[in-house]
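With one protein chain withheld, the remaining protein chains of the complex are depicted in position.
A and B are the chain letters, set down in written order, and residue numbers restart from 1 in every chain.
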Amino acid sequence: MERSMLDLWVGLFVCAGVGALLILALKVGNMSGYNAADTYQVYAQFDNIGGLKPRAPVKSAGVVVGRVAGITFDNDKFLAKVTMTIDKRYTFPKDTTASVLTSGLLGEQYIGLVAGGDAANLAQGDTIKLTQSAVVLENLISQFLYSKAAEGDTKK
Amino acid sequence: MAADNLIEIDSVDYWYDRRRAILSGIDMTIPRGKVVAIMGISGSGKTTLLRLIGGVMKARKGEVRVDGQLVNKLDSNGIYRLRRRMGMLFQFGALFTDLSVFDNVAFQMREHTNLPERMIRDLVFMKLHAVGLRGAHRLMPSELSGGMARRVALARAIALDPMLILYDEPFTGLDPISLGVIRNLIRRLNDALGATSIIVTHDVQEALEIVDYVYYMSDGRIVAHGTPQEMLANHEPLVHQFVYGEPDGPVPFQYPSRNYAEDLKLGARHA
Partner (left out) sequence: MPERAVPSIRRIGHTTIDIVLRLGYAARFIVLTLLHSGTSFRRFGLIIREIYYTGVLSLIIILVSGLFVGMVLGFQGYHTLQTYGSESALGVLVALSLVRELGPVMAGLLFASRAGSAITAEIGLMKATEQLSAMEMMAVDPIARVVAPRFWAGFLSMPLLAAMFSAMGVFGGYLVGVVLIGVDEGSFWSQMQSAVDFREDILNGVIKSVVFGFAVTWIALFEGYDAPPTAEGVSGATTRTVVTSSLAILGLDFMLTSFMFRGV
């Protein structure tokens, strides 16, 4: 085989391989939408996180603004401590509320942020004070049943 | 050491297993410019001796000197430096099957020198011309006949004008014409390059016609040496049997075995 033909084929091969990697990164993966480099971390503590998993999205007004980086258990306060990485492009006031929500009735769980009115913004390493735990279906049902039962009692 | 001896081998022993020596007490001197044959039957240790000279293996005892350098004490860099001045023709040529004839001959020039491609081209054509295959430079080794492959391998062995050319069974498996061509080339190239050649072979007739001196080996020892005329006239039974190709003699026709009658169970039938 001539050297120039060889070079041509290998060049095509390498271009195709790198192209495939780029397609995977941009078209299949979400590298275009979300870059891990420009983020800051904030913490939040919850009584109950329900089925929240690491890498679950952090949304505000339905838009993904970050991801859950890690979930640990705080053994002093007996609370769940959630670490979130938020995209640098988005800033939130210090009195933002974080709540564990579910997309749809049985869908994946995510963290929803609702902005407050504070002038100062959350910075790297801050903790969100106002949190709302996950709604646990069993608690909801038992609450509902108790209130029904109580209603029945008062009616009698 | 005497400057006119290229190779001096002094009481060399070699073994894989201490109890079974491959070579024992080899003494040999090979003067510059000569063509020397090492002969012997298969398994007599002649290829091992060639490998000791090429530095592929190291003598367990004794000294192997090539051009004044003690081969068995050299480190691998030293051996590689020495080998650049040696050429070796392998039994079946051992051409690189993925390179063309031209690239095979050019291989060492490209590996060891920084010569410009134009000069390599000229040199390769000169070497190929010397073996009569300048016209075949585009062919791949798979397209060559056995004799042509051997000639290309010879051109490759002399690519860097070596001071020493080693031949491992150069006559094996060749038709009579190719054999004659190779035989004459060995002598002619040696004299033209001012090199020294060592031929390991068991082809007596071919070798005796072109060599200056013969060492005859048997069982890891040198049992006889002399000029071709002396070898032909030698009355030592081992040498005589070998030179004249007699089927039976000191080297027996039968592999050592038990009594023939016993193996055929003749005794058992009578009992």
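To be clear about the criterion, a contact is a pair of C-beta atoms (placed from the backbone, for glycine too) under 8 Å apart; a residue touches a chain by one contact, two chains touch by 3 or more.
All figures in this text were calculated on a predicted structure; none of them were measured in a lab.
Within the whole complex, the absent chain has one touching residue among B:34, B:83 or B:187, and that is B:83.
Within the complete assembly, A:10 is the residue of A:10, A:63, A:137 or A:150 that touches the hidden chain. Along subunit A, the points of touch with the absent chain fall at residues 1, 3, 6-7, 9-10, 12-14, 16-21, 23-25, 27-31, 33, 36, 53-55, 57, 64. Take subunit B: the residues that touch the chain left off the picture are 54, 56, 79-81, 83-84, 86, 88, 90-92, 94-98, 107-108, 111-112, 166.
The working rule: only the chains that are shown with their structure count from here on.
Rounded to whole angstrom units, the spacing between the C-alpha centres of subunit A and subunit B is 76.
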